[in-house]
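Excluded from the complex is one protein chain; the other protein chains are retained at their positions.
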Amino acid sequence: MGKIDTNWEPRIIAFLCNWCSYAGADLAGVGRMQYPANVRVIRVPCSGRISPFFILSSLQNGADGVLVSGCHPGDCHYLTGNYSARRKFALLKSQLEHIGIEKERVQFTWVSASEGGKFAEVINRVTETVRALGPAKKLVKKCL
Amino acid sequence: MSSTQITGAVLVVGGGIGGIQSSLDLAESGFKVYLVEKSPAIGGTMPQLDKTFPTNDCSMCILSPKLVECGRHLNIEILTNAELKGISGKPGNFKAVIEQKPRYVAMDKCTGCGDCAEKCPVKLPDLFNKGLSQRKAIFRLFEQAYPPTFAIDKEACKECNVCVKLCKAEAIDFEMEPKTQEINVGSVILSPGFEEFDAGLIANYGYGIFKNVITSIEFERILSASGPYQGQLLRPSDMKPPKRIAWIQCVGSRDIHRVNNNYCSAVCCTYAIKEAIVAKEHSSIDLDTTIFYIDIRTYGKGFESYYKRAKEEHGVRFVKSEIHRIYRDDNENLILRFSDDNRIREEEYDLVVLSVGVTQSEANQKLAIKLGIQLNQHGFCLTEDFSPVKTSQAGIFAAGVFSGPKDIPETVMEASAAASEASGILATARHSLTRDKEYPPENNIIGEKPRIGVFICHCGINIGSVVDISDVKDYAATLENVVFVEDSLFTCSQDSQQRIKERIEEYSLNRVVVAACTPRTHEPLFQETLRETGLNKYLFEMANIRDQCSWVHQRQPEKATEKAKDLIRMSVAKAKLNEPLFQTKLEVNHSALVVGGGISGMVSALAIARQGFEVHVIEKSSRFGGIANNIHSTIEGSDVQVYLKELIDKVSSNPLIHLHTETEIQDVSGYVGNFKTRLVIGEVEEVKEITHGVVVIASGGDIYKPNEYLYAINPNVFSLIELEGEIAKKNKLISTSRNIVLIQCVGSRDDERPYCSRACCSEAVKLALELKKLNSDVNIYILYRDIRTYGFKEQYYLEAREKGVLFIPYDVSDKPAVEAINKEGKDIIKVTVNDLLLNESFSIDADILALATAIIPSPESAKLAGLFKVPLNEDGFFMEAHIKLRPVDFPTEGVFVCGLAHSPKLIEESIIQSKAAASRAGIILSKDRIESNAMVSTIDKDKCSGCGMCVELCPFIAIEIDVIDNTAIINEALCKGCGVCASSCRCGAVDIMGFTDNEIYSMIKTGALECWGNV
Amino acid sequence: MDYKSIRKSEITEFLDNLIKEYVIFAPIEKDDIVLYGRIKSGNEVILDYSNSVNSPKEAVIPQLETLISCKTDKDITCVKEHLDEQEQFLLFGARPCDARSLLFLDKVFSDEECKDIYYVNRRNAVTIISLGCTLPQETCFCTTTGGGPFSTDGSDLLFIDIGDSYIVQIITEKGAELVEKLDLRKTQDDELTGMDMLIKKSRASIEPEIELDKLKDKLDRSFEGSAWEILAEKCLSCGICTYLCPACHCFDIVDEERKCEVERIRLWDSCQFPHFTMQTSGFNPRPTYKERYRQRIMHKFSYCIDNYGMVGCVGCGRCVTQCPVNLDIRQVLTSFYGK
Partner (left out) sequence: MTDVSSKIREEARKLLKNGEVDVIIGFEKGSIPFSATPCFVRNEADTDKLIWNEYCGNNLARYLSEVRGKAGIIAKGCDTRAIVELIKEKQIQRERISIIGVPCEGMLDRKRIMMSCQRKDKTGIEDQDGQLLTRGDSLNTAVKKDEFLYPACHVCTNRNPVMYDVLIGNTIEERKTDDFADVTEFDEKHSEERWAYITDEIGRCIRCYACRNACPLCYCKECFVDSTQPQWVGKTTEQSDTLSFHIMRSIHLAGRCIECGACERACPVLVDIRILNRKMSADVKNLFGYKTGLDIDQPAPLSIFKPDDSEEFMLDV
């Protein structure tokens, strides 16, 4: 067992769609809703833009967790991007779990532009779950 | 400008969704728009709604892009806190007097940071939240408001000067004075909205006294995530989650006893269903929801199946009964007394929602009077059946609830229709008052090493008080390719913009990163600054260190500082890879193709031609007029045949309109601005190719031919439309009949066709009244499920009842039985029905049986859908791009829909939609070139294997496979840049400009590596 | 020629003794397949198996090695060269063909004019104990490429299986030194006679099929010929033949950010991969399997003779056994020779 690093903070990459979830994150800010500072947001036009590779790359490059959030079904600014994305995400998540990666490391959710509170809640939940899991070791690139 | 010249500007009164839509349509088609809004922000009622029916879309989500688009439009001038005081002149040349109240906050200085409101000591009820929460004297109407600047409620303000001291932007000015100005416009569109009915007027419901009796709009605020209870479903008395909620319908509507409102508010049934469904979804416990109603009027597109789902999937209970009175118990619970099955019953609820109707506000009525606009008996703006957006004053048009109760898509359609009318008048003055911004030529930076400037904003104290800016600044300077870093109090202020420009020149910056607030509101501003210095606007990145950092990590300044560094590092990494992007310009063919020669097609063609564009109308039959050829009058009594004849004359004589009868489409190629369509004409099948920029699909609908109720078997059984023909033919059978039975919902609202055909209830009432007029002794029985005489049609329903027409409700599982018998030597039709109200069965010996047969999709629809690559819904009608806000558009640009092809509707409604389609079409036709979005998809042909995955996935049909080399090609004119293609391309051949794989990967890499923090 | 003997039953102990001084690579079984790998104890070794799936070249040219790494902490960037002192190691049970391949690799990496210091360090530290092939496989063709089932080229010691015992042939001084340290018994004469018989029998089972000089001539003249397209039509362009080949040695050098370091990594590459010759401009001089397969053959049987004086193939037969589509190098060579 390695020693526990008490200063360790989880590092989480979040992919947010521009129209709903990014706006929801902004709204959480407007409402001054406090949440942990562990998430680094990458803004994308639509959850449909998010390739499973983005998620795998995040884990490979050292993220302890990944969050993906888009518009609720039916709300997509591009009509159906989130529906198409949902199928891809379902498979990716299942595959990661299959190979034995902790399933809580990669999370998917829908947050609308008016759900600032939900966004804060999601970040709380994701951060705490990933914190409980400890640093990601399984897919991260190691020094040779 | 000489007085005979037309003024190419339009005044739009009211900044709700209607006003916004009119403004955008007009500004986009070359007219200057003044949008006058009485409150401090545009948006109207929509921002107050939580979800929208029947898709449960988030109201704010779908509205906010429109707010920004409207707010930032170069040719829309928004006048907030403003009122129209008077109009003089004539169509084409009006002078309007506008009075604008002071905001006390300088709009050019206020950055919207919110420090002032945070510290303002004055609290007062927040009317946006219907008083369920409080706001400050200095306030913003709602968080996403446009303009985003604050305003001061001078009446409440104590002038303590706290805000003046706090405001680092020095935006507050108590010395501001009201301002009156006169503007020249060519036309006016009134869409000032409505007022919800004051539920306090109905004493026996206890509104205003019982805390847990609330109105539907209050309930919307409660449901809203940004509402007074942050989206938690709680009741006001004890802030506990209710377990039982009742909705009472028709509060202030269809009520001639308690209030004199004999119209139906048209929206309440569906919104109550929505609220019940959403409440159930919100509630953590199993929630009881009951809706007390008279008739459920879910007549709109998709509403009936929404109603069905509410009942069957969500378990919403529907009780057909009026509530007599509400009592309150000691726990603030409410006892509802009502009659059910002819017995008085009582039920207890935790919360009661009054489905309040819509009414005309006093202010609107005064405005109408001031402008000399006639109102109808209900106080709404008077319009005519065949000119539904025209007011009694020429050149002044009405849209939205100002002219009668209606929902969002109908308002949007009217707004577009009004825009079409206005641009019809002003066509010759198009582009005379609009302006385009001039920019210096762009520097070519391709091949240059990235030289990045980072500008960090303190946002007053919003960022600076949490994030250690000097630390962040030092850090940013160490990043690769960063050659300049600077911080400022407000990066968005005028002088900061100027400084950015100077720094770009001084340091030869070729990329700019601004670390400040959110790109959603501020990116366009900074991009503009870049353009002004000759830098391509896509060489810009924003790091959101306020909304998503300092504001949400106020108690963790160190972590917030680290995060800010990370976010800047990520933005710098992306900026490094940014490349200049360019919009492609496509030439536009200025003519339109209208498919279908019914009323919709002809109205649409005429409206397009009035805007000055050439139109081809194709009709598959040999005769124009479509279904309207069989309709003789409207319920209001207007003569349809006269109107139709005039319309055909106008269309035939218009030199810009080319009519093609007996014509069908063979094939279609091309896209928005550049369609090529091959027509097959006449029996000889002559083939002709036409080119056009847009298409309006007005292919109409059809009437269902039932195989029940002895239809087509017994000569005395007709469809309603056939009966109307028989009346017009003065068939003797009619004048001699003693009993006439009408059966509603034949082929509608059943398993095969779950939708409501919308027009049949009004049609039946219309015919009943006509039959009564012909022979007041005739007995008319209307067997119905719900009578759906929505809006002002309600008064005819009342009239029919007064005249003795018998309305008998039946249950769909127990349909009336029909039998042809011979009684006393006379052939009659015996109709047996179980009356739901009386719960007893009886028979009528009918001389005539008329069936309200469904309106069904035209058999042409499927073919057209394939040709134009547009979707049909499950009922077989065309499916618009968005049921609320894009009711005549398709995802495929340049293709529009109107009339029965879209869904069943009345003539008046078809006219509105057809004009709306013309307005939307006019936007494209008015442009010489259309510019594509620059952040579009791009294909690397060397990598593409032509598998077609992207083609299948693209929601906008913007990709096709090039048959020659089997690779995908992007139509940049159609691509919206969503990126679903890029994320699904296995070959890595597709990328999204501005969001390339490489750019995103660079952010992933710089964002994920933990050690960067220590570097 | 010096010989010693060792009983088969003593092999485990023999290795366990050596393991104290050397890192030992030997054939071991892992998940049903026999691979060359580092052993922790003598009983892991598998000697009754014809040849391992991979070649022992990995011991001298690892698939992956960090040449230098670089780390930035605060303002200091420190660069580290990965040239640690090399442990002494043994290649045990290498087949004569594989041992011979090291002589070829020496020519490539340890040329007087151009020494690859990473290679040389490892090469100097290795002692090779090979195992003669008493029962060559149908895919073996070492005699064709100049070797043989009991070739001593490249080995320091050669073990020859004579039933219950191995005869240990001492080939080099390094080998002799190693034998010195160990207490091996003297070889009996009858053992040596038996050994000669075995060697003869074994050699006879793999008669050389091709004369290499003539082949080179024919190949050089067929470079532009259409034959390649047909020959290589079924090739999948995978890297099996090159990666398993004991003589193939092409590599790529990449810089990778891994965790908090940047590492300069050398890793195997294959001329069979389309990207092997891809140029920055996008031009690829060997765009199809035809050019790539031709390159593999020409390189081994023509260019290597020009450059190093020996063919770049030791006839181990791995590419024949492992090719997923049975593209048999022997058939390809014969097809030229036959003409």
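Order as written gives the chain letters A, B and C; numbering starts at 1 within each chain.
The rule we apply is simple: contacts are C-beta pairs under 8 Å (C-beta built on N, C-alpha and C of every residue); 3 or more make two chains touch, one makes a residue touch a chain.
All of these numbers come straight from a predicted model, not from anything done at the bench.
**Q** Kindly name the visible chains that come into contact with the excluded chain.
**A** A, B, C
**Q** Based on the whole complex, identify which of B:V454, B:M949, B:M993 or B:L1009 touches the chain you can't see.
**A** B:M949
**Q** Return the single residue from C:C142, C:I265 or C:I297 that touches the missing chain.
**A** Result: among the candidates, C:I265 touches the missing chain.
**Q** Return the single residue from A:N18, A:N38 or A:S57 that touches the missing chain.
**A** Checking the options A:N18, A:N38 or A:S57, the one contacting the hidden chain is A:S57.
**Q** Residues of chain B in contact with the chain that isn't shown?
**A** Chain B touches the missing chain through residues 942-949, 952-953, 961, 966, 984, 986-988, 997-998, 1001-1002.
**Q** In the full complex, which residues of chain A touch the absent chain?
**A** Considering the whole complex, chain A reaches the absent chain at 52-53, 56-57, 60, 73-74, 80, 83-84, 86-102, 107-110, 118, 121-122, 125-126, 138-142, 144.
**Q** Which residues does chain C use to touch the chain missing from this display?
**A** Residues touching the hidden chain, for chain C, are 30-35, 48-50, 53-54, 63-64, 134-135, 137-139, 230, 233-234, 236-240, 243-244, 252, 254, 256, 258, 265, 267, 270, 273-275, 320-322, 324-328, 330-331.
In this text, only the chains that are shown with their structure count from here on.
**Q** When contacts are scored as defined above, which chain pair ends up with more C-beta pairs, A-B or B-C?
**A** Result of the comparison of A-B and B-C: A-B.
**Q** With centres defined as the mean C-alpha position, give me the chain A-chain C separation in Å.
**A** That gives a centre separation of 47 Å.
**Q** Roughly how far is chain B from chain C, centre to centre by C-alpha average, rounded to an integer in Å?
**A** 73
**Q** Two or more other chains in contact with one residue: find those residues in chain B.
**A** 1005, 1009-1010
**Q** Could you say which residues in chain C touch two or more other chains, in rising order?
**A** Residues 259-260 of chain C each touch two or more of the other chains.
**Q** Provide the residue numbers of chain A that touch chain C in the complex, in ascending order.
**A** 62, 140-144
**Q** Using the touch rule from the top, collect the residues of chain B that touch chain C in their complex.
**A** Answer in residue numbers: 942, 1005, 1009-1011, 1014-1015.
**Q** Which bits of chain B are touching chain A when the two form their complex?
**A** Checking each residue of chain B against chain A gives 50, 55-62, 64-65, 114, 143-144, 224-226, 230-231, 518-520, 544, 546-549, 551-556, 559-560, 562-563, 566-567, 570, 881-882, 891, 935, 953, 955-956, 976-980, 982-984, 992, 995, 997, 1000-1001, 1003-1005, 1007-1010.
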